[in-house]
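I have placed the structure first, in the form of structure tokens, so that the comments after it can refer back to it.
Excluded from the complex is one protein chain; the other protein chains are retained at their positions.
Which chain is which? They are A and B, in the order written, and residues in each are numbered from 1.
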Amino acid sequence: MAHTTEPTPVVRALYHDDDVLISAVKEIRAAGYKISEVYTPFPVHGLDKAMGLKETRIAMAAFMYGLLGLTVAVTLTWYMMISDWPQNIGGKPNINWGMNMPAFVPILFELTVFFAAHLMVWTYLVINGLYPGADAQNPDPRTTDDYFMVELPAADGLVDVLKKSGAVEIAEA
Amino acid sequence: MASNKVYWKSFDQLANTEVSQRLAENEFAQDIPADVFLADERSLEAQTSRRDFLKFLGFSTAAATLAACEQPIIESVPYVVQPDSLTPGVPSFYATAYTDGQDYASVLVKTREGRPIKVEPGDAGRFNRGTNARAQASVLSLYDSARLRGPILNGKDSDWASVEASLKKAADAALAQGSQFVLVTSSVFSPSLQAAIERLRQGYANFQHVEFDAVSQSNTLDVWEALTGVRALPSIDLNTAQLVVSFGSDFLSGSTAQQLSSDYAARRKPGTGMLRHVELESNLSLTGSNADKRVKIKPSEVSGALAFLVNELGGSAAKIALRDDLTKALKSVAGELKSANGKAVVLVGGDDTNVSKLAAALNALVGAFGTTLRADKPVYLRRGSEARVANLIADLNAKRVGALVVAGTNPVYFRPDFEKAIKSAKFSLSVTDRMDETAVLCSAAAPLPHYLEAWADFRPVAGEYTVAQPTIKNLFNSKSLLEVLGGLSGDPRSAKDQVAAVAGSLGLNWNQTVHDGGAAVTSGSAAGAPAGAAAALAASAKVSKPVNGMELALYENAVGAGYQANNPWLHELPDPVTRLTWDNYLTIAAADALAMGFENETNSDGSLDGSYATLKVGKRVLENVPVFIQPGQTAGTVGLAYGYGRTSAGKVADELGVNAYALGAATGYATVEISKAEGTHEFATVQLGHTMMGRRIVNEVSLADFIADPKGTNWNEKPTFHTIDGHKTSEEANLWANHDHETMHMWNMSIDLNSCTGCGACVVACHIENNVPVVGKQEIRNLRDMHWLRIDRYYSSDMSKERAEEERIGGIEMYAKMEEPSESPSVVFQPVMCQHCNHAPCETVCPVGATVHSREGLNHMAYNRCIGTRYCANNCPYKVRRFNWFNYMANEQFADVNPSQDDYGRMVLNPDVTVRSRGVMEKCTMCIQRVQYAKLEAKKAGQPLADGGFTVACAEACDTGAITFGDVNNAKSAVRAAKADARAYHLLEEVGTQPSVFYLTKVRNA
Partner (left out) sequence: MHYESPVRQPLILGDKSYNQITEDVVRPIENAAPRSWWMVFSIALVMFLWGVGCLAYTVGTGIGVWGLNKTVGWAWDITNFVWWVGIGHAGTLISAVLLLFRQRWRMAINRSAEAMTIFSVIQAGLFPVFHMGRVWMAYWVLPIPNQFGSLWVNFNSPLLWDVFAISTYLSVSVVFWYVGLIPDFAMVRDRAVNPVQKHIYKVLSFGWGGKAKAWQRFEEVSLVLAGLATPLVLSVHTIVSMDFATSVIPGWHTTIFPPYFVAGAIFSGFAMVQTLLLIVRKVFKMEDYITVQHIEMMNIIIMVTGSIVGVAYITELFIAWYSGVEYEQYAFLNRATGPYWWAYWSMMTCNVFSPQFMWFKKLRTNLVFTFVISIVVNIGMWFERFVIIVTSLHRDYLPSSWSMFSPSFVDVGIFVGTIGFFFVLFLLYARTFPVIAQAELKTILKTSGEAQKKHHSDHGAHH
């Protein structure tokens, strides 16, 4: 990561407009330099493509979590109402889960959503390394306001490319 | 008494002998050997190491924690010698006779661990066997903490010896000075007591015995005494009757109501020859509500009406003009009397000499004598004489009474003239159960045992002798009247010996008689009455003209004459007709109320308010009488109940209602001046909707239609549902595969609306059996009564769907009109408890499964699982679930009314039933404790559970057998037969709840 104490020097270029940023990223990559990270104050549409980032698979994860929730709900209702202690409640048939199922639909739905939503967000926080009290990931506070930062390993000729791409500020670290 | 309660653990302690005191002091006495410990030097110098310290710390912490979660210690005293006749947890039953100065009934008393906890009907065949509301509730009067604990002399606590000594002194002094020695009692029909009184008469030439009944029958008795030579009323035998014509006689809640109700119900089984009942009355009484035909009449019109009938039936009585509509009604009554000759009986209410004479004459003319009216089988329950009361008052005022003993009655309350008079007695002793209005004015008072504490015997009716045995040792330092009088006449025998002697003299086997609670004996002096003489009375009877002014007709509700006025169960029981609780009030017709500016108003929270009236009868004035507008009340008449307005009865009764006796209407009737008074009265009613709103709730059919269509195809059709494959009943149109209800018991209950008179004995019985809390006036006013079983009362309305159809009346107006009861409504009663639905709406909605269905078709309620969402109650179509809004056992708001908050009252609680905590739902369990007990007994006996071997509390208390409980899976069970009856239907069957309770259609003989 950028702010760790690794000796590998990096160059940080600040841009002041998202459109400029997009074109810059394209130019830099065209020039054959590898962009290690980009920090933006808001989601810049098309940036991930420009950077060549892979599609995220978090939606698929959410679907799996949903299925898990559904399974839990089925097991819960079956075990409590049919298996462990079947009771005659208002004459509703509870010979097997299927006959009693219509009464469980709300539970099945709610637990599905519950699991999908919460586990997905947990995953999201973990893979992004987000947790309460974590140190700020962005090296320059302005990047949460109105500046856009491209971070990439130092290389010769890079600075000129950056200047040309419209960087308003370039720093080496 | 609230502050220093004494829990006596032995009778010695109660008597507080010196020995017991010393024993108490020395019990468990043990000195802590601190000095021994301190004496030991080493223990003081010992070093406490860190580890020790931690041990101590740990231990003390643990100890403190344990102590903190320890249960409160409930003291209980084990048997020193276990009585072999008694098994803890198993009830024992004792046959005895219930009397409270007003009522008599042959009963069985259920005791648990030596405590009487329930009164049940006595053995079949006994006279007036059965329990009305008062008999049921009487067990709580035993544990009334307002009872007198010990003798009192000149306002100071004393003992029996000195009280009896001073009585003897006073009596002897009176004898010496030639002044009177008077004993005042209610009617005495106890042979042994009569004997004791006779002995006293021998000893004292100046002795007088004055009997009087709170609600007097004196004049009627005089009439019958003249006829038969016996001071008693003839018994009424409905078993052969075809027609009862009653003039304001509330015989279904009178002194022999149990007897009459069961005969009445038995004779009113639907079918040809069903007993017909015509009631002519001014108040809408319980009896009138059950009548097939009810005619409004003013009390002053009764003598004229009777005279009219006498003349119609060939007798001769003075003729006077009557209202045309009344004459018309009477003509048809006369017709019916003629056609039912020999099988009719005419009953009259009140205590008017002329009315009694005319009634006797009329009965003679219809041939009732010897058949339906048994002068040869007199009832001895009423013997009082108002003449003698008047003389006594005169003698007292004239200071001619040296010694006065008032025993088991309360003249100052019942006959206000006593208040001044009694002070003029040189010495007065009240042998009483509490410091009542009379006792507080007497120079001495001594406690009388409750009927469950004493030996006694009775001769309620010619041909029957009953023995009452004690079921518990005297709670207080009380003494049977037999022994008190015996002491005076130098008879040392105990009450038991005196009773035993009488029984012996009748040639009865003592043990058998005690066990059976009585025996049949050859009726002495049962001379019948000459019908001719009776018929002749008509001529001598003075027939009075109807008065124009307002007339007052006094009546008795559940509280009765007022002997048990301090019994909260009787106040909590709603009046069957008005559905009001905790009150007496002036019932008035709507028209009169409007004319006089009286109003009843329902507030936004459903509570009912009413105006106040001031009553004036002659010179006597009664103020702040609440006014209640009563449908069916005869215009120009008002009603008022006895038994209220107590001032010295106890925390429950005092300041509750007004004292009707204060009006001095000796015959029960009087012309009254009514004027509106300031202020609004707060009523406590349990029912706001008074009509069925055109819904099929109580199914009713006329006898003619019933006979014409015995299958009930036209008058009892099942509601059906349109489905793809045709019409289906709620049983057939079933979404689900039903649970199995065939293999095990299937408890069902049948309620015969034709037999139910609405008396309310079952409601009280249920209250007692199931420890239902008493919540008092304010909470009932808030519509939060806790009754598990209620008796809904519906009036007919003048508006009906059909009429709306004809007269083109729109829905809005129709329903508005439907809410108003008719001016002369026909009345129906419907007991409603949990219907134990097999598709119970309440069960489905409980989030925690606190209420579920049993395999035996019962709807269970697990109190300790309930979290109190009240969803079940909301979703109950019958609204039978009751919520514990407060902690009725501890909340001080209920300290005065709820027995379970009283140290003595608590003893009446049924140990087999949980007392529910705050915040949980409760409801009828079908007396699950009884069901389980019976099942266990059957199991122990290794036999199948026999039908009728046991029943639930409400069914047991019902004199008319309206309620049948049993197992419908038992092919021979009565309830199964009832279910097959053409009259059977489920309440709200169309909702599809499939209840386990079903009703039998009411059949009116009209």
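Operating definition for what follows: contacts are C-beta pairs under 8 Å (C-beta built on N, C-alpha and C of every residue); 3 or more make two chains touch, one makes a residue touch a chain.
The structure presented is a predicted model; accordingly, all values stated were derived computationally and were not measured.
*Asks:* Using the definition of touch stated at the top, determine which of A:Ile28, A:Met81, A:Leu152 or A:Ala167 touches the missing chain.
*Replies:* A:Met81
*Asks:* Looking beyond the chains shown, say which of B:Ser92, B:Gln687, B:Ser800 or B:Asn969 touches the absent one.
*Replies:* Result: among the candidates, B:Gln687 touches the missing chain.
*Asks:* Can you work out which residue in B:Val440, B:Ile697, B:Val915 or B:Ala974 touches the chain that's missing from view?
*Replies:* Residue touching the chain left out of view: B:Ile697.
*Asks:* Considering the whole complex, not just the chains shown, which residues of subunit A touch the missing one?
*Replies:* Spelled out for subunit A, the touching residues are 18-19, 22, 37-48, 51, 53, 56, 58-59, 62, 76-77, 80-81, 84-85, 89-90, 92, 100, 103-104, 106-107, 109-111, 113-114, 116-118, 120-121, 124-125, 127-138, 141-146.
*Asks:* For subunit B, which residues touch the unseen chain?
*Replies:* Contacting residues on subunit B, toward the hidden partner: 602-606, 687-695, 697, 779, 782-785, 790, 792-794, 811-812, 815-816, 830, 832, 841, 844-849, 864-871, 873-875, 877-879, 882-887, 891, 917-921, 988, 991, 993.
In this text, only the chains that are shown with their structure count from here on.
*Asks:* Which bits of subunit B are touching subunit A when the two form their complex?
*Replies:* Going through subunit B, the ones touching subunit A are 736-739, 837-844, 846, 849, 852-855, 994.
*Asks:* What does subunit A use to touch subunit B in their complex?
*Replies:* Contacts found on subunit A: 87-93, 95, 99.
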